[in-house]
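Shown here: the complex without one of its protein chains, the others still in place.
Should a chain be cited, it is by its letter among A and B, assigned in written order, with residues numbered from 1 in that chain.
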Amino acid sequence: MSAPLLETRNLTKAFGQKTGWLAKPKILCASSSIDLQLNARERLGIVGESGSGKSTLGRLILGLTPPTEGEIFFEGVNHKARSLQGWKQFRVRTSLVQQNPLSALNPQMTIGEQISEGLLVHHFASRAASYERAAAMLDQVGLSSAMMSRYPHQMSGGQRQRVVIARALILDPKLVVFDEAVSALDVSVQAQVVALLRDLWQQRDLAYVFITHDLRVVRHVVDRIAVMYLGRVVETGDIKSVYEWPRHPYTRALLASVPSMDPTIRNIQPPINGELDPGKIAGGCPFRPRCPFAIERCGTEAPLLRDVAGQRVACHRAEEFPRSVQMGKEVA
Amino acid sequence: MTGFILSKAVRAFAVLFSTALFVFVVLRFSGDPAERMLGEFATPEAQAAFRTLWGLDKSIPEQFLIYLQHAIQGDFGKSFADGRDVFDIITQSIPKTLTVSVSAFIIAILLGIPAGIVAAIRRDSAIDRLVMATAVLGHSIPMFLVGLIFIFIFAVWLRVLPSSGSSTWRHAILPIATFALYNAASISRFARATLIEVLEQPYIAAARGDGIPPSEIILRHALPNAAIPLVTMLGILATSLLGGTVLVETVFAWTGIGAQFVRAVGQGDLNVVQAMILVFTVFVVMINLTVEILYAFLNPKIRSQQ
Partner (left out) sequence: MPRLLTVQDLVVEVPGRNIKILNGVSFSLDAGQTLGLVGESGCGKSMTCYAIGNMLPRGLGQAGGSISFGSGESGSERPTIAMIFQDPTSSLNPVHTIGYYLETALYRHQRLRGNDARLEAMRLLERVGIDNAKSRLGAYPHQFSGGMNQRVMIAHALAAKPQLLIADEPTTALDVTMQAQILYLLEELKAETGMALMIVSHDLGVIARLADKAAVMYCGKIVETAPVEQIIQNPSHPYARALINCMPSIDPADHQPPVPIPGSVPLLDDLPQGCYYNPRCPRAAGECFKRFPPLAPVAQAHNVACYHPVAA
């Protein structure tokens, strides 16, 4: 098998928080020791609560923020070894789609100008040719080429997100990071964008990382999923098998927290209480303070990712949980 | 809080020292005072004597150390032009300038803020339009023109106030009015815009939904939030007070620091220029310090970081 498209080794990003004038900065980890691999055309979902470090991971992958430790390889090249030219090539072969399409678009440029801008700045096409390609791209994301001369404020939220996706794909990147790309959209528009993503992926040589807190959407757009908690990957595996048999109590809690569409399921105690608190890492398993299944060992020994029935899980008790997750039954 | 103020004070002192050094060096490279004071036809001997008299023949670091040594004792040297003590020149002209600028500033605040608040609360009403029209007018007419119009109305036409000079309090009225009008215009516009922005915040809508009476929403909920940017703006405006009076002082022949400063720069009267810039710096540093303290007091986000 050939080298993966993207690989991270022992990736760690620590943020310092200054608490006083001369105080030593308090270290808050946004991600620690993350090892990921992504092959060409693979689709990876990253989920977790806000503060889990999933967005930081996306920014690290794209080289938008430097890691404190560890390495990132894209197409076999280490980020650290990239020259200015190398970064330029990297930027052509990757792109980012963020949550708020309105702020991601320049209000003073037409849609056509914004989509074709990438082609022009990298001198891939003449002005006329790049406009033609932008119009074709717009058609691929399901918008009419009449939109070319419009401005962002003249479009709906769903149309804007399509424009952002068109702009991200115009240079035919091999890797796209979607950071909460559908989270702010209405359900009907969300469904449209999900369908669009599935189509675009079919037609292209494209791998992507889909970062989201929405466990319902992610399932329909990725092949593999990584669940993050306080900067660590606690469970990763094939999307189908993780949803069928989640092995980490945090994954189980996340899935059990999603409101079901069954009106008879009511008065359900939340599977976990409180929220993620970086101040509470004390050694042992980071999830222990909130875990209903924590035992003594969890307080002394931090679980490492290990193979459990084809999934990788960081939990001492991973084998003990039953197959399906049921609302209200995930409380110890 | 004491630690906060102390750290700010240390920084203020550092700013003062580096300004003094910078100004000292720049002034000594910006032309030969001997030539400017004595005129270009003075003999080289006379110029040399002038330099020796004022210590300008020594090296710049040496001059600066001597200057610093004297300045710490309150001796800022003498004017090259008339030999008067710089300290006296400044202590005589500063109260005059402060009279105009500080009273104008206070009046501007007392006029501008309530006008802005009323305009914001009665947005798009006749009162709002009137206030804003006045503000745009007051802001867009150049200050010297406003001054001349005032002189024409009150001194020439109505003959109730003196047109220029600085001997009695009646001489101060027109300069103060001119300067206050200009500042009140910008304050009211800013206060209005800030308050309108605050009134559109979700927590104001939530307070209205709670049935809190409108007067209380303005006083308790909106104004404390609007005060934060307003204080920042007033700080910036206050730092321009000393500079802004130069124009007013010229129009009304008011012998404040502005007039002295213009003369000293023109003549290359280094000791006077140097001391006045230091006074300006102290003034600006003090205003900034006040703003920062007020800011910490008004904004819990800043306060909780201390």
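In this text, a residue touches a chain if its C-beta (ideal position, glycine included) is under 8 Å from a C-beta of that chain, and two chains touch if they have at least 3 such contacts.
Since the structure is predicted, the reported quantities are computational estimates derived from the model, not experimental observations.
Undergrad: Considering the complete complex, identify which of A:I111, A:V163 or A:L254 is in touch with the unshown chain.
TA: Residue touching the chain left out of view: A:L254.
Undergrad: In the complete assembly, which of A:V217, A:L230, A:C291 or A:V308 touches the absent chain?
TA: Spelled out, the listed residue whose C-beta touches the missing chain is A:V217.
Undergrad: So one chain is hidden, and I want to know which residue out of A:G53, A:G112, A:G158 or A:P173 touches that hidden chain in the complete assembly.
TA: Residue touching the absent chain, from the options given: A:G158.
Undergrad: Can you name the residues of chain B that touch the chain not displayed here?
TA: These residues touch the chain not displayed: 200-203, 205-212, 220-221, 224-225, 228, 298-301, 304.
Undergrad: Residue by residue, what part of chain A touches the chain that was omitted?
TA: Chain A touches the chain not shown through residues 49-50, 156-159, 186-192, 194-195, 198, 213-217, 219-220, 240, 243-244, 253-273, 275, 324.
FYI, only the chains that are shown with their structure count from here on.
Undergrad: What whole-number Å value describes the gap between the mean CA coordinates of chain A and chain B?
TA: Computed from C-alpha means, the inter-chain centre distance equals 52 Å.
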